[in-house]
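Structure record follows, encoded as structure tokens.
Removed: one protein chain of the complex. Kept in place: all other protein chains.
Letters A, B and C name the chains as they come in the text, with residue numbers starting at 1 for each one.
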Amino acid sequence: MAGSIYGTVFRITTWGESHGKALGVVIDGCPAGLELEEGDIQLYLDRRKPGVTRIATPRKEADAVEIMSGVFEGRTTGTPISLMVRNTSQISGDYSEIASCYRPGHADYTFDRKYGFRDYRGGGRSSGRETVGRVAAGAIACKILKKLGVTVCAYTRSIGPVEADLSEFDRQAILETPTAMPDRKADAAAVAYLESVRRDTDSVGGCMECLVEGIPSGIGDPVFEKLDANLAKAIMSIGAVKAVEIGDGHEVSERRGSENNDGFRMEEEKTVKASNHAGGILGGISDGDSIVVRAYVKPTPSIFRTQQTVSGSGENVEINIKGRHDPVIVPRAVVVMECMTALTVLDSMMLNLSARMTYLTSFYGSESK
Amino acid sequence: MAGSIYGTVFRITTWGESHGKALGVVIDGCPAGLELEEGDIQLYLDRRKPGVTRIATPRKEADAVEIMSGVFEGRTTGTPISLMVRNTSQISGDYSEIASCYRPGHADYTFDRKYGFRDYRGGGRSSGRETVGRVAAGAIACKILKKLGVTVCAYTRSIGPVEADLSEFDRQAILETPTAMPDRKADAAAVAYLESVRRDTDSVGGCMECLVEGIPSGIGDPVFEKLDANLAKAIMSIGAVKAVEIGDGHEVSERRGSENNDGFRMEEEKTVKASNHAGGILGGISDGDSIVVRAYVKPTPSIFRTQQTVSGSGENVEINIKGRHDPVIVPRAVVVMECMTALTVLDSMMLNLSARMTYLTSFYGSESK
Amino acid sequence: MAGSIYGTVFRITTWGESHGKALGVVIDGCPAGLELEEGDIQLYLDRRKPGVTRIATPRKEADAVEIMSGVFEGRTTGTPISLMVRNTSQISGDYSEIASCYRPGHADYTFDRKYGFRDYRGGGRSSGRETVGRVAAGAIACKILKKLGVTVCAYTRSIGPVEADLSEFDRQAILETPTAMPDRKADAAAVAYLESVRRDTDSVGGCMECLVEGIPSGIGDPVFEKLDANLAKAIMSIGAVKAVEIGDGHEVSERRGSENNDGFRMEEEKTVKASNHAGGILGGISDGDSIVVRAYVKPTPSIFRTQQTVSGSGENVEINIKGRHDPVIVPRAVVVMECMTALTVLDSMMLNLSARMTYLTSFYGSESK
Partner (left out) sequence: MAGSIYGTVFRITTWGESHGKALGVVIDGCPAGLELEEGDIQLYLDRRKPGVTRIATPRKEADAVEIMSGVFEGRTTGTPISLMVRNTSQISGDYSEIASCYRPGHADYTFDRKYGFRDYRGGGRSSGRETVGRVAAGAIACKILKKLGVTVCAYTRSIGPVEADLSEFDRQAILETPTAMPDRKADAAAVAYLESVRRDTDSVGGCMECLVEGIPSGIGDPVFEKLDANLAKAIMSIGAVKAVEIGDGHEVSERRGSENNDGFRMEEEKTVKASNHAGGILGGISDGDSIVVRAYVKPTPSIFRTQQTVSGSGENVEINIKGRHDPVIVPRAVVVMECMTALTVLDSMMLNLSARMTYLTSFYGSESK
């Protein structure tokens, strides 16, 4: 179990390193008959591209996706969809220093301890570039969910001390601002703040959030495969995420039951909740309300200061990281969060198809037999 | 995939409802040759027992465990270990009202939506009693980990506004206080606080934390099977948990990189970190430091007040929950967190045995062949 | 991965040893709303009971099943169904000799090599009694399949040289004859033959076959999860099975393509095959015809003759097996084959529900959204 396979029936296998030939993903279990072309996927890959503004690293990464299998005459065939993105602009010479010592906050040390050695070029498999495969697969999951009436939308909630005001949610701003905030004013403030962080040769953390709207009730399974448990795994598996919350999250620990319970009531012949502290999930199963997931992301560990560390041969050394690094991880991680959420929700919805005998008998039409 | 199976090589399957005949778990993949007797497991089950103090519900639940298979002459045989706990004191008459309407904050509504109907007696499978199976299996995982030099220890960090002072960590107090806090002073304050909550016919949330000490570096896998991702799933799968954190958790979002990075240094010929903001995991793999996991738990949804809700037949109704319910969930969930953490860590350690060619060749001794 | 879990979405976990307290199975993923009572399961367990006739061992095994969870008011709830059968008549004193040496043809030696020691009482987990859990779970799978219009029927094809004549298939005879043959004449001949085998203090092998009728086309998945591949695993996992065939099986190796191809033709507006050499599966996917699976079973390894073997301490010794053993395994294995086939087919049918986008959109009704 090396860890690069995700999902139960909609299963993805990602591969590739920061400075290898290419990165990619194989999707096994995608339903047949979905219209799919490279543009559907490119749209999402472009959202994780750097270089759009000054806050992101100016490396050029074209990240053009190629569909290698599983699509015929414009539609998915039900067999594995292989997607590949070639690495074009990686220069291996940049990373010679980190070959011999461990960058604080990175996985250099732990990869060495696990495997005995590591691909040190740009972080190898532990690089943020690993997410290319997740996003390519997630784009397909998002497209399917849209057809099922479910939309998934992630955005930046805060960068350091600068918080987006969600009361006037500007969905377009997520795609257009360098910070991926749904609030253009907060975006401007965050960009200015990041400039000062960069001048300090430092970096900063942030918070991102994801909404799942239109999901029917009844999705998810009890006990270990709770929908929120699977979302927690999916989101925590994104590099640099250190906390995951559902609904009101850590704030519930100081809450009273009388405040925190969401009462039910009938509204136009539908059961709804008067509030959504629960974040759309009760007992691990969706309640029909919007699902709210939140993730807290640590500051970029690569900073342009002298740091204390040790070498692979066990000596105390100083390290000065070179290259180009974003002062904050969140804006580029937002689309990854959206994709991991979509993959998780879709898988649960596909598994739900056999939850009741009546679903089976109506599908196989056998009551009449 | 109904959700009651957990783990990849050390796999458990739990079963049983609040008011059924019994609850249990089957452990498949437990290594052969472990000394095991019922007392090893009873010790952990007793920690989730209610009725010890006034803060917990006074129902009598003996929860005596019986080993049904997999142990021969006092040792595990490598084949499935079946553990069973009979339900002795459940009276089904108590729960007639919740059969017909949905308790706010509970899974009644979502189970109905998923399955078309539900076992309404005491919450059925979504009851806290479901954790009996987790704890019984976790007791075995803890015993194995101890033999491998790893200890797992969970405790209450806060109840409502009352926080334990961890600077003078009193490990014995966790087992002896009604709140499972490692601080007897805070425990007393919390008990007093809970009395006032109960008088208000209300409930309150809290925070629990788990330490994994002695775990070697190199445990966990990259990308989707990161150790922290699996811990997040394990802990979020415990009923009422709404947030999971690793290391400094949500606080990193306002942190600078220069503060948050843990520098490495040599200490007695060993690589150590100068601090542990990361909580013992880098890039999803253990770094040899203690692992720190934190969970935020919502207030008990069963409160003794009139609440607004709807009936199964779609009418707005008022509900008054009867029975006996703890005003806080955390103290009894602490041992569940400890067990889920142990199950996750052990599974990762077992999977790690084939991470390198040298491990395989030394085990199968074939270089000489 | 100890091996006692089977299935992807309809998952079963079996447990228990020949001479332990009990044996059982947990079914996780059974759809909600199925009427289920103990009698449904007992029917199948009774078919694997010995003692019906002289050819089977006269040990009394009542094998009364108890539903421990997952059924409420007579219907499955969608949560784990735990089934248990107590061992009532096992006397541990019978098996002292095999504790110290390895019976030829049994798993004593290999269990010792794998686990370092073994539960030697009656074969422990490698005893035929292990199949109690499979049959209990399979009974439920059969019941569900029947509701979907699919029937599964296994029977004895031959015992030693005595073959059933399938041209006048007598379905009732399978349940009523001691050999489980669908041919009463062959049954009588086989019983006489088995008497002579027993007088020779010997045993004999046989062949069993299973038909799946009414299965729709399109079930199964390409490449590794072919329906025939999964059937092969399911059936080969039954103790003593040494060969598994689909359709015409090993005979195809001497066949010409022109003889072996099944031509298609239209019949009453339905596509049918002119013959069924393929056994109902093409490219791993059901073609709508009956599925035919065959298994060849070795002779009972326990024979009442002196055999050469070695002891656990590494000395050449002679062994004389005591106890009561059937001279042929097949008749009691027939119901196990039926159950393993049903479990496999049902799992594939449940997984098939998400094979096409149109299935998803029609289930979630979202084209209109």
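Basically, a contact is a pair of C-beta atoms (placed from the backbone, for glycine too) under 8 Å apart; a residue touches a chain by one contact, two chains touch by 3 or more.
Since the structure is predicted, the reported quantities are computational estimates derived from the model, not experimental observations.
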Answer key for B:V9, B:A232, B:V252 or B:A278 versus the chain not shown reads B:V9
Kindly state which of the options C:L145, C:A164, C:C210 or C:A232 is in contact with the chain not pictured. C:A232
Identify the residues of chain C touching the omitted chain, counting contacts across the whole complex. 1-6, 8, 14, 102, 104-107, 109-111, 113-116, 125-126, 130, 158, 160-161, 197, 200, 202-207, 217-226, 228-237, 239, 242-266, 269, 271, 274, 277-279, 281-288, 296-303, 305, 307-310, 314-316, 351-352, 355-356, 358
On chain A, the omitted chain is touched by residues 1-5, 8-9, 11, 13-17, 20-24, 26, 28-30, 32-33, 66, 68-70, 72, 75, 77-82, 84, 114-119, 121, 124-125
Interface residues of chain B (partner: the chain not displayed): 8-10, 29, 31-34, 76, 78-79, 144, 147-150, 214, 216, 222, 349-351, 353-361, 363-364, 366-367, 369
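Everything below uses one rule, namely that only the chains that are shown with their structure count from here on.
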Of the chains shown, whose Cα mean is nearest the mean of all protein Cα atoms? B
Averaged-CA centre spacing for the pair chain C and chain A, given as whole angstrom: 44
What's the distance between the Cα centroids of chain B and chain C, rounded to whole Å? 37
Multi-chain contact residues (two or more partners), chain C: 8-9, 29, 32-33, 78-79
